[in-house]
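Okay, here's the structure, questions in a sec.
Note that one protein chain of the assembly has been removed; the remaining protein chains are unaltered in position.
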Amino acid sequence: MMGETLLEVKNIVTEFRTADGQLPAVRDVSFSLKKGETLCIVGESGCGKSITSLSVIGLLPSNGKITSGEILYEGAPIHNLPAEKMRQIRGNKISMIFQEPMTALNPVLTVGFQLREPLMLHHKLSKSEANKQGIELLKQVGIPYPEKRMNQYPHELSGGMRQRVMIAIALSCNPGLLIADEPTTALDVTIQAQILDLMNDLKSKFNMGVMMITHDMGVVAEVADRVMVMYAGKKVEEGNVNEIFDNPKHPYTKGLLNSVPNVDDPDFELEAIPGSLPSLHEQIDGCRFHARCKFATDICRSKEPPLSKISDTHHVSCWLEEEEGKLG
Amino acid sequence: MVAMIIQRFIQLIFLLFGISFLVFSSMYIAPGDPASMIGGPTATESDIEAIRENLGLNDSFITQYVRYMGSVVQGDLGYSYQTRQPVSEAIAIRFPNTLKLAVASMIIAVIIGIIAGLISALKHNSWLDMTSTTFALTGISIPNFWLGALLILVFAVNLQWLPVSGLSSPWYTVEGMKELILPAITLGTGAAAMIARMTRSSMLEVVRADYVRTARAKGVKERNVIWIHTLKNAMIPVLTVIGLNFGALLGGTIITEKVFAINGVGRLMIDAIAARDFPMVQGSVLLVATLFVLVNLIVDIVYTYVDPRIKYQ
Amino acid sequence: MAEIVPALGTEIKKVKKKESPFIITLKRLLKNKLAVIGLIIIVVQIGMAICAPLITSYDPAKQNLVASELPVFSEEHWLGTDNYGRDVWSRIVYGARISLVVGLVAVSLGLIGGVTLGLLGGYYKKLDGIIMRIVDLLFSFPGILLAMLIIAILGTSLVNVAIAISIWSIPSCARIVRGSVLSIKEKEYIMAMKSLGASDLRIMVKHILPNCFAPIIVFATMRMATAILSTAALSYLGLGAQPPTPEWGAMISQGQAFMWSSPHLTIVPGIAIMLTVFAFNVVGDGLRDAIDPNMDIQ
Amino acid sequence: ACSSGGTSSEPNNENSNKGASGGEDVLTYASLSDAVGLSPILTNDGASANITDHVYEKLFERNGETMEIEPQLAESYENPDENTWTIKLKQGIKFHDGTPFNAEAVKYTFDKLRDPATAAPRASLMEPVDSITVIDEYTVEIKTKYPYGPFLASLSHSNAAIVSPEADQTQDLMNKPVGTGPFKFVSWVPGDQIVLEANPDYRDGEPALKKVIFKVVPEVSTAISMLQAGEVQFIDKLPTEQLSRIESMKNVAIEKVDGTPQYFLSVNHSKEISKDPEFRKAIASAIDRDAFISKMNGLAVRSDSVIGPKVFGYKESADKAGTPYDLEAAKALVEKNGYGQQTLKLLAANRGTFILMAEVVQAQLTEAGFNVEIETMEWAAYLDTTLAGDYDLTFLSWSNLTGDGSELLYPNFHSDNVGSSNRSQYNNPEFDKLVEASRTTTNQEERLEILNQANELMLEDDAVVIMYHDVVTAALDASFTGLKLEPTGKWNVSEVTRK
Partner (left out) sequence: MIVSSEKTISNELNKPKVLLELKGIKKYFPIKGGVLKRKQGDVKAVENVSLQLYEGESLGVVGESGCGKSTLGKAILGLEELTEGQIYFQDTEIQHLKRKEKIKFIKQMQMIFQDPYASLNPRQRIGHALEEVFTMHTNMSAGEKRQAVIDLLEEVGLKEEHFDRFPHEFSGGQRQRIGIARAIALNPSFIICDEAVSALDVSVQAQVLKLLKKLQQKYQLSYLFISHDLGVVRYFCDRVLVMYLGNTVELGTVKELFDRPLHPYTQALLSAIPRPSVHTKHKRIRLQGDLPNPANPPSGCPFHTRCPIAADVCKGEKPEWVEYEPNHFAACHFAGQPIA
């Protein structure tokens, strides 16, 4: 079912203009995504996951800018499109779901209005047609009494329902690419499970590419086809989901996996990664992870590791692998 | 909603009781004797005594207050000490003018304020923003009476575009509108500036909200992002400012009415204070307070239309 | 946990560069051009007020009926003289003392009242109802009227004017403080202090109050402006400073009669008031932006 | 009697004609305050008097030029004895409501005025009256309790105007006045304006002005702007500060008449320090009245005399009889007696020229070594405070509406009135005797002499320092003439015509 490449991100660097000068939040990140594929981006808070995704959809905060690299959607560059062109893509070909269902919906507009909006905008439907289709969408995401919900305001819905409305909005124009930024973090596990199932169903139904951001390794294992691990603005490892979980190469990936207590294993021993994420403006020579890395060597402290290839689908950016690779 | 309105009215009654007590006691304590104000400086002791007796001013404070409130409860605001005219009548004559003035200046304030605030917020940090901010702040900084006198000199006396004073023609005529312009600008400038600043900061806040980002993510046109997704939300705190400013506005009518020779409640009020005309002071203060409460009630009702999250059971 | 200590080291270096919230706020404030202008004006005026005798050699109350109503840029009096022949510049300079002090006193008194009411109302649910009704009452009472009544009772003097104006700022201050108390009260650090057995008084004074400072300071600067304007308005109604006190508001309202013949008598103090009010407003505005952590960094 | 300190009490001004109605024979007058009411019996303020003076008439009237008292509604009078006044009335006069004017009406009016149940503010006008008897349709006899010299002056007071008894019983004269005057009442929007129209049946012929509008404009600058813009045609009591502005207006003519109102500084005679003649002398010599007058732009008459040049009882010799300005002498006295130690409270009402006087005098007294603080007050509080004698120095004023010296000295300085109208708390038995004599004597020559004595006594005593005697003013649109402006500050527009 996975087909041609949908999205290609090539060496993007995203920087913020701040009081402390230009701060790169995303440093030279590349990845690609095929149709019908789910890519999960994982990493600690502040490592640049959201900014990466916002760079793709072109919704960076006003002080942020993609300073180099390119983003191709279905082979065509979209990172330098004029605002109006980009607007036509957003919500239509690429759409996005945000983390907080509580704040991502406009509190003063009805669910129906917010749902009809992209339909009328991109598909040029009339209001009544849009309304019909909106109801249809709400049904698809499993909301009971969709007709009634259309006239309700977001605060009248529960968190899970709101997130479903968000999903319905995002899917309304059958986008090719769905970006989901921590769509279930704010929800309870039982509701989270419902939402994840729903997203999986819809993905296969529409053959979308999904870019899912999360810091929950459990969620990753559940939904991902491919995984990209980020650390301090850089991609440190990328691979198929099995490769990452069974054969993590980067010490950071390993650390992440070992930091999560295992529900099914009572004797699982936690292993914490010491320290915490460096701040953006911190000048770090060599590998950005070296200060927290048990295995750090002199070269790690002085030179940035290149991306080494473990398999066709599995890449890692670590001197340990590089050395090994060379040896092997 | 109905319950909320009823509740507000119950509160209003208590509020009016509180206010009337406050006014009554402060007028009672204040130096100055209504009788000698009526008698004038030439009146003899016996003249004044007769007047005091006639007005019941020799009774104890409590007796006077109870008597007054007794008649107020029956809907009678009493008679002016000075003119012996029913207070309600005196107020009824002036109230339309004050209302006209207050409403006109509110309209001016809201229009100018929101537009200036929007420009500021949308062109955040541009020279337009600077200009509009400076304009707004200058507006706040000019003393009311000074602005009024200046406007009269320029537009009424020198250019002769507009009349100096008035409110003698009905508001819907051209004459009436012309008469309203200068006083309304004088009174509205301060409020306009407040509203402009509130609109600006509230817009800047809302523009960063998640749901605005959502709207952009849907590909909504920038114009609609502002007008549909931002403005309504941004108006919520602005509404509060409008409501509260209305109080200041009513206070401001005192000066504006004086400068522009408008026959309004504000002037009635200062004249009554100066003449120690207690019933008149009471009546007009109660009216102004009621008006203030009503306007804020309206603001609260408007809230429910602007913000569906607010529900009064 | 020994192994994490070296790692923390890197962080320590990083955080050393950070300053206290005060410095950060100040820095952000200084980036705001308007606010800087405002600050400069305020500093100049405070300087003027303090060093008044050094700046001008004229006694602000000294009359010279012969040399009255001299225009600006007269030889001896660069801002001219008023209708009593008093030097306008020296009156403006000494007036800075009065206006700033009245503003300061009025705002401080208002803050004391407003903060107390707001704190109590916000913290104790039971008191809230009563306190908010008091606040409503003060709100629905037109400010000028309130001031007139107070002055009628207490008599005309600058102190009473300050008191009258201060009462006027109590309700809005109380509302603002109450608002922040309500939200701060729900913060976990308050819960934390409670769980540590802290008394209500300690929580209110040491933990809630300092965290309301931001809105209070913004309010105070803005109110300072309003207070100065109100003094002027009351002077216009004949309820302000006692002559020959060189209070700016009184100067304008006295000078109004000469708007035709000697416009500088109103324009000069008018500009003084406007500059001050403007300055406090922009600083207040700037502070609000600087305090708001979400504001875009320029 | 005089109604309230003219200048002091209410700005009395009204009458003018609404720019909008712009009609031919319409005159709009800008009044600083609204009339309290339109019944002469129940009001006592200048604004009301301006209107009642045009609607009603009195038995007698003081001629503005000669200051003689002449009959108005009366035909003639005689005094069969000292306590009896027999007054013959003019015949054939009708009130505006058509009822005839006759002796009954006079009796009704005066009885109502003096009835304590009426609580009339100027009931004191009738205080000496013992009884009023209707002799026949056009003759009325008034008996006084004691010989009362200024009685005619009382009868010429605005508040002694005759009202229509019928109208008073059927309607509220406060709202709908009915008199015999040259103008009839049309309408009143309280706080806004009062409209009068010409009385076609007036016995001296219908006035030329068809309409007179009294418009309330509380801010004097605004009133002047309106005059300039042609929205009003007439204002009075021009403020000295803006005189030059008004003078520069081409469409406006200014009228000035030396007037009866006067302004003076008084020590508080009930205070210990004021009993010291050197203290009073020091004060009087410290005040440079000439310098002050120069600030008045010609709107003040300089004279030391307590009884002003336009008031009955004045003699030119009194002009310079006061203690002259002598700074050195004042300084010496202050130095000698240590007056500078004590802070003196100088009370001033915050209206009119009081603040001007206060500021100038405060500076002059300071120059002489006194330590004076000004305390300004709004009018109501000021009245209360002066009544209670809670001050050291204060400015007082009197408008002398009757133009009679007794009516100045008795209320203001007679010890009977300490605690009410004698606000300077002056108490001098010798002076009291003179004032009483001036009141009970009916021979006018004699009265003049007595009044002059009293005047000189006060000046010798340095009881008060006269700041100035007013020059009353009015500004009329240049297209009108014929305004009668009286020294009392009152005016009449019955003879005003359009050029």
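We just call them A, B, C and D in the order they show up, numbering each chain from 1.
As a working rule, a contact is a pair of C-beta atoms (placed from the backbone, for glycine too) under 8 Å apart; a residue touches a chain by one contact, two chains touch by 3 or more.
Worth saying up front: this structure is predicted, and the values here are computed from it rather than measured.
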Would you mind spotting which of A:L23, A:C173 or A:L196 touches the chain that isn't drawn? A:L196
For the chain left out of this view, which of C:L154, C:A198, C:I217 or C:I271 touches it? C:A198
Touch with the missing chain holds, among A:G160, A:G209, A:G233 or A:G286, for A:G160
Using the document's definition of touch, tell me which of A:P77, A:P261 or A:P306 contacts the absent chain. A:P261
For chain A, which residues reach the chain that was dropped from this view? 44-45, 158-161, 188-194, 196-197, 215-222, 241-242, 245-246, 255-264, 266, 268, 270-274, 276-277
Which chain C residues would touch the chain omitted from the figure, given the whole complex? 1, 4-5, 8, 11-12, 15, 18, 20-21, 187-189, 191-198, 202, 206-207, 210-211, 213
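One rule holds for everything that comes next: only the chains that are shown with their structure count from here on.
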In how few steps can one go from chain B to chain D if every step must land on a touching chain? 1
Would you identify the chain whose C-alpha centroid lies closest to the centroid of all protein C-alpha atoms displayed? B
Given the two chain pairs C-D and B-C, which is bridged by the higher number of C-beta pairs in contact? B-C
Please identify the chain with the largest separation between its CA centroid and the CA centroid of chain A. D
Any idea how many Å lie between the Cα centroids of chain B and chain C? 23
Between chain A and chain C, the Cα-mean centres are separated in Å by 49
Could you put a whole-Å number on the gap between the CA centroids of chain A and chain B? 53
Scan chain D for residues touching two or more other chains and write them down. 221, 378, 380-381
Which parts of chain B, given as residue numbers and ranges, touch two or more other chains? 30-32, 149, 153
Chain C to chain D touching residues, read off their complex: 61-63, 65, 68, 83-84, 152, 155-157, 238-239, 242-244, 254, 256-261
Considering the complex alone, what residue numbers of chain D touch chain C? 220-221, 239, 241-242, 244-245, 291-292, 294-295, 350-351, 355, 358-360, 362-363, 366, 373-378, 380-381
Residues of chain A touching chain B in their complex? 57, 59, 83, 87-92, 95-96, 98, 100, 103-110, 117-118, 121-122, 153, 155, 166, 169-170
